[in-house]
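Excluded from the complex is one protein chain; the other protein chains are retained at their positions.
Showing subunit A:
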Amino acid sequence: AGALEPRPYKPTDFRKFYDRGDFPIALEHDTKGNKIAWKVEIEKLDYHHYLPLFFDGLCETAHPYEFFARQGVHDMLEHGGKKILPVIPQLIIPIKNALNTRNVKVICTTLKILQHLVISSELVGEALVPYYRQILPILNIYKMKNLNSGDGIDYSQQKRENIGDLIQETLEAFERHGGEDAFINIKYMIPTYESCILN
């Protein structure tokens, strides 16, 4: 019924802000070493404002928006520390929107970001548990999408773009960092998931 078909998405706020030059980042055409040059120290940024905006950009597939959103989120998670936890509720809708595009590339990027998110700071994994209802249904749809190519080579495995594997990794990261309620809540949304800790 087209559950796996990519769906159109509206232009994101991220794109609008980027085009207007509202982000404290340098707009460059050659991004050396895949890095963003920040105009302001990340530690001094208002996470409540910027982190949801960068997450909003995860829906993007076009360059340069896609790169800056992905790398911006990565940098902010890597260097955010304690500032990340209070922003979690604001991240759920952008995450849900990104997964809902049902675009395989966007989903893969978002899954890697989710894996990074749960290890970014203490208690973040636990703070996500109440939001599994929003995030996990899409993962349930794609969980079994793991190509059986016989003895052929599935190149997505080398590029870490195999969606079935990434979902498994993400769920395991959720379980490991989500505290004691994590497993039962994952199992409720994704019945085929088996614990990576209990067994």
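What we mean here is this: a residue touches a chain if its C-beta (ideal position, glycine included) is under 8 Å from a C-beta of that chain, and two chains touch if they have at least 3 such contacts; residues count from 1.
FYI, contacts and distances are computed from a predicted model.
S.K.: Quick one: find the hidden chain's UniProt protein name among "small monomeric GTPase", "Pre-mRNA-splicing factor 38", "Meiosis expressed gene 1 protein homolog" or "Geranylgeranyl transferase type-2 subunit beta".
M.R.: Record says "Meiosis expressed gene 1 protein homolog".
S.K.: For a quick check of understanding: of A:Leu4, A:Ala26, A:Leu123 or A:Met144, which residue touches the chain that isn't displayed?
M.R.: A:Ala26
S.K.: Which is it among A:Ile42, A:Leu85, A:Ile141 or A:Cys196 that touches the chain not included here?
M.R.: Reading the full complex, the residue touching the unseen chain is A:Ile42.
S.K.: If you put the missing chain back, which residues of subunit A would it touch?
M.R.: Counting only subunit A, the missing chain is touched by 26, 32-33, 35-42, 75, 78-79.
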